[in-house]
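Removed from the display is one protein chain of the complex; every other protein chain stays in position.
Chains: A, B and C, in written order; residue numbering restarts at 1 for each.
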Amino acid sequence: MADSDPRIAPLSLTVPEPAVRPGGQPDFSGVPIPRAGTVRRPAVDEEPEAMRDLAFTIIRVLNRDGAAVGPWAEALALPDDELLTGLRHMMLLRIYDARMMTAQRQQKTSFYMQHLGEEAISCAFARALSPGDMNFPTYRQAGLLIAGGYPLSEMMHQVYSNDGDRLRGRQLPVLYSSKPHGFFTVSGNLATQFLQAVGWGMASAISGDRKISAGWIGDGSTAESDFHAALVFASTYKAPVVLNIVNNQWAISTFQGIARGGAGTFAARGLGFGIPALRVDGNDYLAVRAVADWAVARARANLGPTVVEYVTYRAGGHSTSDDPNAYRPAEESAAWPLGDPVVRLKAHLIARGLWSEERHAQAEAEILAEVTAAQKAAEAIGTLHTGRRPSPRDMFEDVYAQMPPHLRRQRQEAGF
Amino acid sequence: MADSDPRIAPLSLTVPEPAVRPGGQPDFSGVPIPRAGTVRRPAVDEEPEAMRDLAFTIIRVLNRDGAAVGPWAEALALPDDELLTGLRHMMLLRIYDARMMTAQRQQKTSFYMQHLGEEAISCAFARALSPGDMNFPTYRQAGLLIAGGYPLSEMMHQVYSNDGDRLRGRQLPVLYSSKPHGFFTVSGNLATQFLQAVGWGMASAISGDRKISAGWIGDGSTAESDFHAALVFASTYKAPVVLNIVNNQWAISTFQGIARGGAGTFAARGLGFGIPALRVDGNDYLAVRAVADWAVARARANLGPTVVEYVTYRAGGHSTSDDPNAYRPAEESAAWPLGDPVVRLKAHLIARGLWSEERHAQAEAEILAEVTAAQKAAEAIGTLHTGRRPSPRDMFEDVYAQMPPHLRRQRQEAGF
Amino acid sequence: MPRMTMIEAIRDAMDVSMAADPAVVVFGEDVGYFGGVFRCTAGLQKKYGPSRCFDAPISESGIVGAGIGMAAYGLKPVVEIQFADYVYPAYDQIVSEAARLRYRSAGEFTCPMVIRMPTGGGIFGGQTHSQSPEALFTHVTGLKVVVPSNPQDAKGLLIAAIEDPDPVVFLEPKRLYNGPFDGWHDRPVTAWKTHAQSEVAEGHYSVALGQAAVRREGRAVTILAYGTMVHVALAGAEAAGVDAEVIDLRTLLPLDLEAIVTSVRKTGRCLVLHEATLTSGFGAELAALVQAECFYHLEAPVRRVAGWDTPYPHVHEWIYFPGPERVARALTELVEEA
Partner (left out) sequence: MPRMTMIEAIRDAMDVSMAADPAVVVFGEDVGYFGGVFRCTAGLQKKYGPSRCFDAPISESGIVGAGIGMAAYGLKPVVEIQFADYVYPAYDQIVSEAARLRYRSAGEFTCPMVIRMPTGGGIFGGQTHSQSPEALFTHVTGLKVVVPSNPQDAKGLLIAAIEDPDPVVFLEPKRLYNGPFDGWHDRPVTAWKTHAQSEVAEGHYSVALGQAAVRREGRAVTILAYGTMVHVALAGAEAAGVDAEVIDLRTLLPLDLEAIVTSVRKTGRCLVLHEATLTSGFGAELAALVQAECFYHLEAPVRRVAGWDTPYPHVHEWIYFPGPERVARALTELVEEA
């Protein structure tokens, strides 16, 4: 029988490994990166079958010289102030992150997750949506709130779980929620909401509404079962949803190859469902915005879902509980070929004479002042272990619309 | 805002519907069917990316005249007696099914599921495996047992839940199990085992063994989450597994379009994972065997998984609890363009002078006698409600390797 | 009043709700054109169109997860899981999401969804068409859990569940779909048509969640049951000739503890019944509560009669199923004790 046939070599298990580990020299030469402006822009109603190529390339707009080039740039043509606003959002998010990271180290809260290197994605995407649309974000899309004008103080109250927190200190830091800002309550469970985004979009379609939804998921989380359910339902019912995959190369200590397997890209997953799938330079604010506009237009026109893979790099640790140097070279981040989103948009604005190093430094100072002020105000209310915290009574609220007898008894037993 | 913008048409939900419902005229003209022998046969080690076309066509060997044509036929070249054996297996499965359907109507058991029209798939695939390999079948692959020489009487004891049943009357009819015959205990839960097949194959690879596994799933069940997990794990670890999707056009009352969505085929799902995906005429015994041999060879050579979509038609009801005329035209089955697997192989053998109508009729009579005899013997032991049944003590066995105290107490309380 | 089977009553509840509120949508495996493998949604697609009643892919997680998104949008999804035995792939969406949305978002996002599923045994469905997973939901705060025992209640409870602002797991004892079943499987089955509780009022009415009903008054012992076991309890009491009070819990979460305590303090004895396996079944919670609340009134320990701790078998269904004999034996021992 085959399993003892000497002519057949024994089997062996393949376990994908990243190109380098700590001690090794980072090498991204294996990552093919097309020149900016070279990838075509199909019509939003082009047949999905005719766009398969877009799942295996990278749509890029900003070139080395900071110029915006190619069909996606032309279709975009953003007014100058919108570009300056975009830069400001990314700077604000980065500075806010830095302050909160420090606050966590100072034990003002238990935990934090930053966006370092990924700011362009959520900040640019937010601007492509309309009021009433709904994002189903992960913990790494706070740019959707920042770019949506959500007050910093609200965010900080949530991070500190203080008495100002609208979520009453129930949720882990950064798991924000704001219906008015189209930001669905973030779950700590991965991938569950990617599917809910599809259901939300289906509901809008069932209701003859015009609102669309956006699902968000990380490269590692695409391995979760709900990712499949999301694509099945989106594909079958042509849900008006943008399915965003943020490929920042890493899960926690696990590199993208473990989730991706033999497929060259994550965008490729969409092809198995006949869903248009685009890959875009996630560190290119203009490219992200251009592709977001395209996908949002498809959904809005009832043409169905679009899968978008954002190619980026998680420059920081996974969270404040993580030390990336334990599993990847510290130099890897600097070697990342797509650069830094803030630096790249800044260069573009300077190239266009809309911005300067001076104004940038000045803006940084202003934003820092703004963030610091908001932080002072927030800390005046309280932080995780100090100051005014939500009432313990709140712990028993909102489990149900109306508190059932057994819960009321428990609250009394607890003494509140 | 967008959702009230009069220039934007309101959204609407797309709900796929089959081409016809009862009362309508069956029409499969929309189903593109390439001529037999026209689809190329790549080398087993060809790059998956280079074979994407095979996920969107149908590999066929037997043509209208009953001739075996094309590259897949040439690669196959089965000895005559193997062909005759194949025909016999399909006939045996069909007659066995017919008898058991009747037995269920006579209330000799609670439930039954037949293979009518799908016999070629499990009967031919079984012959491509080697002893020691393991199938993870659904309830509709009894051909794996029949073609593997599993005794009919054993199968009948299981269907009758009588005292001869090795599974001690615990399982619903047709959920067989036989390790020696490479037939994993069938679960009533869909898709769970597609994933287990991948794990089994990984275990063989981890152990430096030479055994491979085969997962089985239906078109409708590919929507289940575990289908995704199976492809993720198979793709990442290059598991030695053949991932069989039996597309018989229907789930229960739900047509394949609800599970498939926008993708043209189920084989296409494999492309999102960089897994070679082939579509084959499931009613063509030779095509099934040829493709099975190819996929098994890939797995055996440690080249990794293959997705195979068998295009077939469920000619009967989903189960004895189902009346298909309630949701599809009774004429649809006859209109199915790929014909009947038994008739087609028979025609091929007659065309080759290996078989005749007379011998066929004679074989049918012999097989019927064989099945009837086995059935008599089985019924002599008992049926679901009559004769010798497994001891109630068995109901408490095998929950654990050793019966824990609480279960022993319960058994005593039950009086056994 | 019209007489309905449990299936007709459940269908009517959805029909009435869909007619009254365009936000109510119904979907699940085979529920659209065909109307469900148990026909509970028959005719709804024809009447309300395919975007309000449709077939779903075979993905329980997808059905519930998409439903949660719809509920968060503002619809009222009523989804069907074909058999309770198949709800586990959706367990994460139910436990981690549906049950938590309101709490997590401090009421900003909610999940007014009903998850219907046929539950329980008695149809020779073997391991995967017979399970009773209610205890896996009663441990999950944020959910409500309902199990009707007759057509009247089924309609009223389902309408209440659909109108409830929170997620409700609605377990339908499939053995009761076409007729009451008292566990005497070898005796002729009576159809609902000949049963008082099949008189179902037309149009809209609801039976409040969280309220039990006394099905039989008695002084000797209190039987706590729900779903099919309510009928088995009555049959068991008859068979034992014991003056038992039978309480139909109807809603397991939130529980009508007051009705339970009042009865047990009166009878001083308590028998808990369910089809689900014994260990960590909902009967454990009931026994724990009763002994805590009625300790000084109890003349004997609370007793549980339940499914044996084995997977649900095929051939030995009637040895596995906690039928009237087991109930009668337990009652007799219970009233004789102490």
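What we mean here is this: contacts are C-beta pairs under 8 Å (C-beta built on N, C-alpha and C of every residue); 3 or more make two chains touch, one makes a residue touch a chain.
This one's a predicted model, so the numbers in the text were calculated from it and none came from an experiment.
The residue from C:253, C:273 or C:327 that touches the chain not shown here is C:253.
Across the entire complex, the residue among B:60, B:127, B:170 or B:411 in touch with the chain not shown is B:170. Among C:199, C:243 or C:285, only C:285 touches the chain that is left out of the view. Summary of contacts with the chain left out: across A:54, A:202 or A:251, the touching residue is A:251. Note that of A:117, A:169 or A:240, the residue touching the chain absent from this view is A:169.
Screening B:184, B:310 or B:355 against the full complex identifies B:184 as the residue touching the chain left out. Chain C residues in contact with the hidden partner, per the touch definition given at the top, are 61, 85, 88-89, 91-92, 95-96, 99-100, 103-104, 127-128, 135-136, 138-139, 141-142, 253, 276-277, 279-285, 287-288, 291-292, 295, 298, 300-304, 309-311.
Touching residues on chain A toward the chain that is not drawn are 12-13, 15, 17, 21, 110-111, 161, 165, 168-173, 175, 187-191, 220-221, 223-226, 251-254, 258-259, 261, 321, 326-327, 384, 389-390, 392, 395-396, 399, 406-407, 410-411, 414. By the touch criterion stated above, the residues of chain B touching the omitted chain are 134, 136, 166-168, 170-171, 175, 177-179, 184-185, 187, 189, 192-193, 195-207, 213, 225-226, 228-230, 232-233, 236, 397-401, 404-407.
Throughout what follows, only the chains that are shown with their structure count from here on.
Of all chains, the one whose Cα centroid sits at the greatest distance from that of chain B is A. Look at where the CA atoms of chain A average out and do the same for chain B: the two points lie 41 Å apart.
Rounded to whole angstrom, the centroid-to-centroid distance between chain B and chain C, based on C-alpha atoms, equals 35 Å. Looking at chain A, one finds that residues 202, 204-206, 225-226, 228-229, 232, 236 touch two or more other chains.
Among the residues of chain C, those in touch with two or more other chains are 51, 57, 59, 61-62, 89.
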